[in-house]
Each structure stands twice: as C-alpha cells, then as structure tokens.
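Here the complex is missing a single protein chain, while all its other protein chains stay put.
Order of writing sets the chain letters: A, B and C. Residues in each chain are counted from 1.
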Amino acid sequence: MRKLDYSGAIREAMSQEMERDERVFVYGIGVPTFSKIFGTTNGLQEKFGPERCFDTPISEDAMTGFGLGAAIRGLRPIHVHIRVDFMLLATNQLVNMVSNYIYSTGGKLSVPLVVRAVIGRGWGQGAQHSKSLFSNFTHIPGLKVIAPTTPADAKGMLTAAIRDDNPVICFEHRWLYWAEEDVPEEPYETPLGVGRILRPGKDVTIVGLSWMNVEARLAADILARRGVSVEIVDPRTLVPLDEKLIVESVARTGRCVIADCDWVNSGFSAELSALVNEKCFGRLKTPVRRIGFAHTPCPTVRELENEFYPNAKTIVRNVEEMLGLEPANLDSEDFFSHERRFRGPF
Amino acid sequence: MRKLDYSGAIREAMSQEMERDERVFVYGIGVPTFSKIFGTTNGLQEKFGPERCFDTPISEDAMTGFGLGAAIRGLRPIHVHIRVDFMLLATNQLVNMVSNYIYSTGGKLSVPLVVRAVIGRGWGQGAQHSKSLFSNFTHIPGLKVIAPTTPADAKGMLTAAIRDDNPVICFEHRWLYWAEEDVPEEPYETPLGVGRILRPGKDVTIVGLSWMNVEARLAADILARRGVSVEIVDPRTLVPLDEKLIVESVARTGRCVIADCDWVNSGFSAELSALVNEKCFGRLKTPVRRIGFAHTPCPTVRELENEFYPNAKTIVRNVEEMLGLEPANLDSEDFFSHERRFRGPF
Amino acid sequence: MSLPLTTVGSSLFLDETQKAKKYLMSLVSEGVSQAVSTGLYKSLFLARRSEEYIVKHYPENQMRSPMHMSMGQEFVSVGVCSALEGKGDIFASYRSHAAFLAQTHDTDRFFAELYGRMSGTGEGKGGSMHLAAPDSGHLLSSGVVATQIPVAIGAAFANARLRTGRTAVAFFGDGATDAGVFWESVNAASLFRLPVMFVCEDNGYAVDTPRAARQTFESLTEAVRPFGCDVYEDDSGDVESVYLLARRAAETARSKRRPAFLNIKCCRFLEHVGTGEDWHWGYRDKEATVRDWIARDAVITQRRRLLALGVAEQEIVALEGEVESIVRRSVERAVAAAIPGPERLYAGVFHAKA
Partner (left out) sequence: MSLPLTTVGSSLFLDETQKAKKYLMSLVSEGVSQAVSTGLYKSLFLARRSEEYIVKHYPENQMRSPMHMSMGQEFVSVGVCSALEGKGDIFASYRSHAAFLAQTHDTDRFFAELYGRMSGTGEGKGGSMHLAAPDSGHLLSSGVVATQIPVAIGAAFANARLRTGRTAVAFFGDGATDAGVFWESVNAASLFRLPVMFVCEDNGYAVDTPRAARQTFESLTEAVRPFGCDVYEDDSGDVESVYLLARRAAETARSKRRPAFLNIKCCRFLEHVGTGEDWHWGYRDKEATVRDWIARDAVITQRRRLLALGVAEQEIVALEGEVESIVRRSVERAVAAAIPGPERLYAGVFHAKA
C-alpha cells in the first residue's frame, strides 16, 4: 500500500467515484480554481471536464437548492464549502428542504447529495472562518453527518457517502489534510454509522471528534508514560451514531472525556454526554467531562486563540483531574506543532 | 391586576417600550398587516406610525442585517418571524454577524436587537412550519436566548430583552398566546438569566421548556393524584442559563426529566442533561430522561403528529417508569385540548 | 354543487354571445387545435372542481392542514404544464394544487394526501404544502417562499446532463421575487445555460402585502431581463394565451439554452390561506377585483370559448360530469383510505433501497 494524505484521500474518493459513476459531479465556489480546496479537487476538472467539476457564483443558497434538484433528478452532486461558516447561507435549503424531502414524499425518493464543509483552526481566522457547528446539523433529522479523522477513513467514508442515497454532510478539519497513512488504492466503502476504536485502553475513554482525535492520541501518549491507559473512540459518523461502541467502551473504563472541536454548550459533546450518562448510569466512576471551544466567538489574536482552542494539554489535565493525579510537568511537550506549521495567509 | 393573555402581554411589552423609548421599533414580514402575528402587533402601527412598525419584503437575510445596522447605529429594533423556520434564512447574519459583533469590537459596542421567533405545533403544519431549533442558537456564543412560558414572564422578559444591549432571540410557542393570567399593567423587567420554579415538589424535577411547561403542569396534576410530587423548573432563559436553580432542584429530588418541544438529538435537552449529570453526579437516583420530538421531520397528518409530539402523557409515563410505578389508566384524561382548540387554516 | 365564484364569472358573457366570441378569439395570437382547447378546459375544470370539493369538505375538519388555494390562478399552471405535454418537471410553492393537478391529473393521490392517507403522495406526511409525484413530473411543492426555485435549476441541470428531454419549471408567487435566492437562481441558470422556466404567478400580493409595499421595480419583468433570461409577460388572464406563450418560451429556452422568465398576472380569488373569501381584510377592493378578474374567470372564459368554437354544450357538460365524478370518487376513496399507523412515524426518514 502506498501512503496518501487526507487531502489526497478525499480527492481519490471523488475521482474514483466520478470514474465509476457518470452521475457524480463536484461543484462549489473555487472548486476548480487555483487553490483547489486544499488540494482536494486537484486535477478533477482536467480529468472530468467542466460539466462535472465546476465553480459557481457566490450564491450558496441557490447552489444548495441546485444540488438538491440535481440529486432528485438523477445525479449525485458533491457540493463543497471552503468554510462551514459560508454554508450557513445554505441553512434554509439544508434544514427546510434537503433534510425532509425524502420523508415528506413518504420515503420513496432518494437525495444522493454530499455536502463537504471545511472546518478547523487556521491562523488568526477569527469569528467568521473558524466554526464547526456539528450539532446544528446533527440536530436535524434526515441529514447524515460524518467527520472522518484518518486518511483511510476519509476515503472510505466519503466513498460511502457518495454512494449513499441520502444527504450526507462531511466535515473535514483543515489540519487533517496533512495527515498521511497507508490508504488502499482501490475504491472501498467504510460504512457510515460504524465507529472505531483508535486506541484501546482501560482507564478512561476519550470520545474524540475529528481533529480532537489527533490531540487525544498525543494526550494518550503523554498519559501512557505515567501509566494511564487511554481508550480513544472515534465515532466517525455523528448521525447515525454508533452508540453501542461508545457506551461499551465507557462501561468498561468507567470514565469518559468527550473531546470536541466545537463549542461545548449545546454542542454534539452535550449529546454524547447525555447519551453516555443515560446508558452508563451507575457505571461511571467520575462525571463525564466535555472539552471544546471556549464559549466565546473565536478571537483572532494568537494568544487568545491558544486559550480558545482545546488541545492535548487540555485533555491531559482533565484526565489527571478525573483520576485524582497531580498535574504532570508538561513543559517539554510540544502542543503547538500544527499551529506553527500553519502559516498564512489563508 | 387584570388578566392578560400571552399575546397581549407581548404586545403590551412592545407598546410600553416603544412609548418609553423612541428608538424602539418593530418590523418583519406581516408585522402590521391583517393577521398581526397572532395579535402581538395589534394597534402598534396605528399608535406609533409606519416608521416604527412596518412590513418588509420577503428578504429575511437582508432584513436581519438591517436590524443589526440599525442597532449599532442607535436604534433598538425588534425583528419578528412568524415561524422560526423562516428565520433560517437569517442564520448567516445571526451567527456570522450579530453574535460576534460585540466581541470582535473588543466588547465596546452594543447590539440591542431583539428577534422574536414563533414556534410550535399548529395544525398539520408539516416539516417546514413546526421547528423550534433552540439549540442551534444556544450553541452560538454572543446570542441570548429566551423562551418565556407564562404571560407575566412574556411581558417582563421581553421588556428586559428590549432594554438589553445584546442580541436576544425570543422564542414564543403559538399555543401559549392563548394562556391568560394576571399581568401587571405597569412596565417591568423580569431579569434574563433567572429561572423559575413553576411548581414545587420533591420526587422528581421536570425541567420544562416553553410549551412543555404547560404539559408538565397537567402531568404533575395527574401524578399528584397518585401521590407523586413533581417539581417543575422553567429555565425561561436558555442563555445565560440559571444553572444553579436547575441543579439544586435535581439535587433535592434526585430525579430529572427534561421536557423539550424540540428534537432530542443534539437539542437543548442534551445540554441540560449533560449539565445535570455533571453537576449532580452521584446524587441521581435514576438516569436523566429527555423528552422531545420524535427524531423525524414533522409529519403533517394528525395521527402521526400525535406520535411525533410529546405531551403530558409522555411525561407521566416517563415519571412512572422512573419511579417504578405501574402505568396508570389515563383514559379519562384529555391530552389534546389544544390540538382540538386549534383549527386551521394557519 | 355549484360555485358562487364560477357564477360571478359566467355572468360576463351571458347575454352577449357574439361579443364574447370575438373577445375570446382575440385573446390568443395564434390558433390552437380544438382538442387542445378542450384539453385545457378539462384541466382547468379538474383543478377548479377539486378545489371546490376542498372548499366543501374542509369544514369537516378531516383535511387538517393549512390550504393555500389556487382558485382563480389555475390557468397559469394549466397553461404551462399543458404546453409542456407531460415533459415538464414541476417545482411549486405551497399554492400548488393547480400545478399538481395540471401536471399529474392524479386526483386520487392528491386527495389522499390532503386527507392524510397512506395512499397519498407522501403517505400523509407531506400534506398540501409538500405534494410530490416525481413519477408524473411533479417534483415538489414547498412551504418556504422561493425555496423551490433553485431546486428547479438543479433539475434542469440534471435533465440537460442526462438528456431526458424534460423541462424544469419553477412556479412561484410575486412575493418570491423579493427573495435573494430568486435572483441568484436566475443568474445561475443563465450562467449555466439551463433551459429552465421561471414562472411567476403574479397575483400582486404576498399575503395581504401588495407589491408596491415590497418592491420598487417599475416592471419586474424588465428587472429580470438583464440577468440573461428571455422574458415574457402576460396579463390576459387567459389559459390559451399562457399556453401559447409557454410553448414559445419553452421552445426558445431549449433551442437557445437560456432560461425563460414568465410573469403571468393573475388573481387569487380566495384568502391567502384557507378556503374562504377575504374581502373583510380590506387590503383589496372587492369591486375592482371582481371586475378585473373574477368576472373574467379563466375557467368560464375557456368554457365560453369552447362554445364559441362550436363544441356542443352537451359535450362540455359530459366532460364536466366525467371530471366531477373522478373528483368525487377520489374524495370518497381518500376518505375511505387507510390512515398511516403509528409505526409509519419513523419510516422513510432515510431512503430505503428497494
């Protein structure tokens, strides 16, 4: 197997599905232009022509309805937003139209629409370029929601999403685009609705969402050095959720930290916490903890960004507190390797 | 004191604030026209003229930005949406602009904007006219969110919202407009962020949101007859939340049902459940339960609507289960008085 | 069952057959075959009678959902859908009864949906505002103003790509042209060279807010023109005029691969939502509305035209009787049909592969 980065995995999933099925196409603001959505659309227009890979006016609302219309009349659109923040202009179409079209036609129809939304911390992105908003979409019945963490999952889950006959929103954290691992070359589906244990452990379960699984791994390494065994569960699909995997893990460890890259209040971490508390009642050794953004709009200045965003250190400190451990000296750890790696302008 | 219904209470709050402060105005689609937003804008245009009470084009996006602009330049707008579903067109302005204007100007400015959104079951309203979406807004830092249940609270809280220098979203359940009680005539503020115990009890706490408090009261009456003492806590303000009141109540009763008129998954009920579980860890006798809409788009046909919407019966059954009681015979109860009262077309 | 509205309209030509004939013939610029004229009348009558049955049965409180009646405006969708001869893909607003029936002629599924029955278009889950029979080219109706418009351009794109030969049509009210998404859609359709038809059912009001309180265009049609559409306007109130216009527009759109915008003036006879009249609201003048529109009711006009064309009255009566019994039977079937059981609530949130 060869190594592929997350961005390449996304591109390969789209490219292979476009090859396999003429009805698949990809579009959105800037999709075929120079920056290629972090490289994820590289070469697609060259390969499939401007009818199947194209740019649009800055009209997110109309272009979302466009995707719905194309989907219900036989095509399989992939609509890309270079920031979930801009997808807010599509809220009406996604929530009032896309989510309930199948249901209000009695379940007879299909809406094979994929919406890719880039999320994640950049570099002084500020309040309008940094949101995640998982829960605003997981809250809406009729939408599937995925957030793959690894390149292999990204390829398999996006492939499954493209083949799915229902609307799927795919959240991609921009820092993940660089992650590399072995990814099979042939097309494959990683089924939606099935979570994954990224790291087995026995003292505490970390349920990580998207990027926070990367932070969780770092935290787990640090904690392992002092003998704490961390299990990391990546739900991967937020809707439909693999409840069993999460609940069984927490039932085993008796402790749960939910690490989200979104606001905590009314976030998807609240849903996970509620779920775990309901299903593991009496089996928890300590209260479930939620980790996420500070409950403020995202500040631009780096020093406040570092306070705003949770990271491996936040996780370590929380686990230490749950286990009643003294805080370790973490001075020699590097918690900001990605922050440093990313450097403007965009 | 004289009796006033909820609709009249809302109108009186607006009218008195418009009298008190020239800068207050109210606008939105259909605001001054015949149906007067369930009567809540009756007489305002006649009294204050078309400059302070006016209709708009069907342009929710622009008209929300309009409100923000008016607010930051010295006026105090009240923007009304006859359905929260239509407010989805304003999501971009509310989430990307209104919520973070104060923060990204370093907290120096004020945004005295009130957005009123009507929610609630009607009469075969279907998927596009029936949402609540509390959590989609409580998730966003920088927005205050209120949902008064009683006429007196409606008047006092809306008055406080109008006087508040921050954006406030006010959710009004349409079935509440008929509720009547003693409401003081003079203007008064019911402070935001302070919850209320609607009924003291000791066996179980029901945290009710908006309309569900009405159902909770009915359920409490039924349960009282078999000796179960129910405490009903109405947070009233969802952001900022009166956590203490809720936590103390649940700590006392050891049992908690959260009754929401919204979807459960990633709903505000998840936030409340997470909170209660964190703060009452070890003091809960049974798992927290969440009650809300079925996780489907809202169906139109009455028979499925009755399955979709939770009501007093749902609450009674949940409390019975929590207490290990046999289900009571409820055949003689009337759970659908409002459904019957409401009769089309709108 | 007899209809007050229909009676008002019919009075116009009652004693002036010659004048009426001349007037009727002058309404259209080109001829259409008698078969088409008859077909148009049948469609109009089907829509009208169906809604008259709604008016009749609504108070029984068995169709328990808001109804936005097409009555008075049927000629728009009947003209357009007929012009496309079944090859239209229709996207409509909540005011979609006429569009649905003009496109599908399927009163069975229509009434079953209004009554909330398993046999309805959406097994009762959709209701009046969410009618869809994609197998018959009625793709959706939607209750949020203007939301259907961009969906139509996506369908037009798919139709072009898949060479289905179908023409996507968005029907919407004048109020929908307040919304930004309308302008975005027109621009995108033009940019992508999509032969989609934007049909504005311009009844002059959004609920009770008149156009002048919402827009400042001297002419909406002229405002749309620079967006790269071929634009058309019609204030004939006549189904054949609309039919011919729509045919021409559709042909031009297909051959030039350009969207068409049709602004068709019309009048909603009943209240915005519900089955009653609304004169007591006071936002429009009854006398003027009756004179300009209700008295020129397109259904009656078309009936008169058939007579003028030499169709025997008995033939028309027979056709009406046939339609009437179809409608009556559909209502009866709907009333008798199965109501979805509680187990249907969770069914169909997601598509189940067949």
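Odds and ends about this structure:
Methods note: contacts are C-beta pairs under 8 Å (C-beta built on N, C-alpha and C of every residue); 3 or more make two chains touch, one makes a residue touch a chain.
The structure displayed is predicted, hence computed values, not measured ones.
Of the chains displayed, those contacted by the omitted chain across the entire assembly are A, B, C. Within the set A:Pro235, A:Gly267 or A:Pro297, the residue that contacts the chain not displayed is A:Pro297.
In the complete complex, the hidden chain is touched by one of B:Gly8, B:Pro32, B:Gly120 or B:Gly142, namely B:Gly142.
When you scan B:Asn166, B:Thr190 or B:Asn318 for touch with the missing chain, the hit is B:Asn166. Along subunit C, the points of touch with the absent chain fall at residues 178-184, 187, 190-191, 213-219, 222-223, 226-228. Counting over the whole complex, subunit B has residues 23, 25, 51, 56-57, 59, 61-75, 77, 92-93, 96-97, 100-111, 141-142, 144, 165-166 touching the chain that is not drawn. Interface residues of subunit A with the unshown chain, by the touch rule above, are 29-30, 33-35, 55-59, 61-62, 85-86, 89, 122-129, 294-297, 299-304, 307-308, 343-346.
We take it that only the chains that are shown with their structure count from here on.
Here B is the chain whose Cα centre lies closest to the centre of all protein Cα atoms. Distance from the centre of subunit B peaks at C, each centre being the average of the chain's Cα atoms. Centre-to-centre spacing of subunit B and subunit C amounts to 37 Å, using the average Cα coordinate of each chain.
Look at where the CA atoms of subunit A average out and do the same for subunit C: the two points lie 43 Å apart. Centres computed as Cα averages put subunit A at a distance of 31 Å from subunit B. Multi-chain contact residues, meaning those touching two or more other chains, occur in subunit A at positions 61, 92, 96, 100, 103-104, 141-142. Residues of subunit C in contact with at least two other chains: 122-123, 125-127, 130, 142, 144, 180, 349.
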